[in-house]
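A protein chain is absent from this complex, but the other protein chains hold their places.
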Amino acid sequence: MIVATLKEIDEIRKMIDRYDSVLVVGCDSCVAECAAGGSRETMLLTAALKLSYLKDHKNPTITEAVLDRQCVDDFIDQIADQAPEHDAILSLGCGAGVQALARVYRDKPIIPALNTLFIGETVSRGVWQENCLGCGNCKLGYFGAVCPVTRCSKKLMNGPCGGSKGGRCEVNPEIACGWDMIIRRLDALGELDRLTEYVPPCDWSTSHSGGPRKVIREDQQP
Amino acid sequence: MKTESHLEKVLKAGQFAVTAECGPPKGSDVEALKEKGKSLLGVIDAVNVTDNQTAIVRMSSVAACSILKSIGHEPILQMVTRDRNRIALQSDIFGAYAMGIRNILCLTGDHQTFGNQKAAIGVFDLDSIQLLKTVKDMRDEEKIIGGESIQVAPRMFIGAAANPFADPVEWRVVRMAKKINAGADFIQTQCIFNMERFEKFMAQAIDMGLTEKTYILAGVTPFKSVGMAKYMADKVAGMDIPDELIRRMAGVPKDKQAEEGIRISVEFIQRFREMKGVSGIHLMAIEWEHKVPEILELAGLKSSRAN
Partner (left out) sequence: MEGKPVKIVVYHCKNLRLFKDGEQKVFNRKWPGLSLVSIPCSGKVEAHHLLKTLAGGAQGVLILACAESACQYLEGSARSRKRVDYAGQWLQKVGISPERLDFVRVPPMDRVALENLLREFTSKIQSLEVIPAIAKA
C-alpha cells in the first residue's frame, strides 16, 4: 500500500485560508489502512479545521466527503455534485489521488493534506514499514525476499557495509540493517551461496531515473 | 606490475608499507593542505586523500590529490559512491589518472545523514564493490560500464576498505573476498583496536588464500585522549574498542594521555609487523597528521621513503 502521514494543520491552513469554501476529500484505500486519509481522518481533520477557524472567529464552509479510491475516475465521480459548490478541494489522498482530482477538476485548486511517503506494509498495528522503492526490476528472488534497494540505506547490492552493528543500520539504530536480514534469511533457507556472486550495477532506467513511468495495456483499454 | 604506482612497487618488493590519511580542508586553502602534506612528506609511501569524509563538504579529493602530488606525494584517491553516479565516477577516474594519480581506494562512503548536508540526496548508483570492478575493467579490459572501449585507459592500483569488526562477523571475510575478486589489489582496514579479533580475521583470510591475492594494510588510529577513545567506542560506526584499552587510557593523567595513545599505536604497529599476512599499516591520525613522523620513528619505521 501507499503510506502517508497528515501534514501539520498550520501548513494546511496556509494553503487553504484564501478560500471561503473547502471540500475535504478522503480516500478509503491505502491511506485509510495507514490511518492518514480514510473516513476517520477526514472527519478528524474537518473537525479540527472547523475548531481552528472558529477560534480565529472565521467561519468558512468546510464539507467532508470520502471516496472509495481517489486515483480512479469511476470513484472520483462520487463527488461530482459537491465539487462545483466549493472553491477548493483539500485532498487526503496520496500524491496520485491529489493529481487525479486535479486532472478531473481542471478549474479547481486541489490542495494536499498528506505527505506521501512510501510503498510499504503494516507490520503491526500502528507500524508501517517501507519495503519497496518501485525500481521496476524486482530482484527479491535473489535476496531472500528482503529488498537491498529499499531496506539498505545505501542501496548496496553487494552488502553489508562496515556500519552494520548488531543487526542495526549505521544511519540510525531504529533502522534494521537490510543486509543483516538478507543474510539471516538466506542462511535459514540454506541459500547463502547466492551472495558470494558479484552483483553488477543495477539498470536504473526502469526506475524513476528513466523518467515518469507509464503502463499501457491495450487489452484493458476500452 | 599492473600499474606505475609507487605503492604497488613498494608492496611488490615486500617492504612493509606505510600509508597515512590526509583530509582536505573545508574550503580552498591550498597552503593549509600543503602544510599538512609536508608533515607527512618522506616518511610514508602513499597518502590517502579522503573524499568528503563523514559526508562533510571539503575540497574535492581529486583536486587535493593533485596538489599533494605537486609537493612530492604519492596520493591514493579515495572515492565514494555516495555523491556521484557512474557517469561522474568514471569521468573523475579519467581525470585523476590524467593528472598523474595512480592509486584509488573504492568506497561506498558514510551515509549523508552523518555530515553537514543532511538534506542531500544519496546517489549510491554503484556500491563499493561495483566501483572496484568498474576501475578494474577500465584498467584491464580498457572498457567502461556497458562495454564501450576507451582511449588511454586509466591504470590504477586499486584498493578497498575492510572492516573486520562490523556485523554479521562471519560475513566480513567473505565480503573482503568479494572485494578482492572484484579487483582490490590492496586492502586498508578499519582502525584496529581489538587485536584478538583481528588475528582471527587474518587467520581466516590466510586460510582462504586471500593474502596471496592482495596486500592487507592494517588500520591504526592513535587516541589523543580517553575522551576520544570513549567517543569512538560509543559513537563511531563499525568500531570495536575493548574496555581494557579505555581503562589503560583513563589510568594515566590527562597531560600524559596523548603520549599513552601514541604508545598504544606503536605497540600495535610492532605487532602488525610480526603478523603473517599483514603487508603494511594505514595510519589514520585524525587531525593529528603532524604526529605521524613521531609515531613511525617510535615504531622503528622512519626509514627515509621515496615519496
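Some points to look at:
Think of it as A and B in the order they're written, each chain with its own count starting at 1.
Throughout what follows, contacts are C-beta pairs under 8 Å (C-beta built on N, C-alpha and C of every residue); 3 or more make two chains touch, one makes a residue touch a chain.
Note that the coordinates shown come from a computational prediction; the quantities given were computed from them, not determined experimentally.
In the whole complex the chain that is left out makes contact with A.
Of the listed positions A:Leu44, A:Val72, A:Ala96 or A:Leu133, the one in contact with the omitted chain in the full complex is A:Leu44.
Within the full complex, the residue among A:Ile9, A:Val72, A:Cys132 or A:Ala176 touching the omitted chain is A:Ile9. Among the residues A:Ser52, A:Gln82 or A:Gln129, only A:Ser52 touches the chain that is left out of the figure. Contact between chain A and the absent chain runs through residues 8-10, 40-41, 43-44, 47-48, 50-52, 54-57, 59.
Rule of thumb we're sticking to: only the chains that are shown with their structure count from here on.
With centres set at the average Cα position, the gap from chain A to chain B is 40 Å.
By the touch criterion given at the top, residues 82, 86, 108-111, 113-114, 122, 124-130, 133-134, 145, 161-163, 166-168, 171, 174-175, 177-178, 181-182, 190, 237-238 of chain B touch chain A in their complex. Of all residues in chain A, only 153-167, 170-172, 177, 180, 183-184, 195-196, 198-202, 204 touch chain B in the complex they form.
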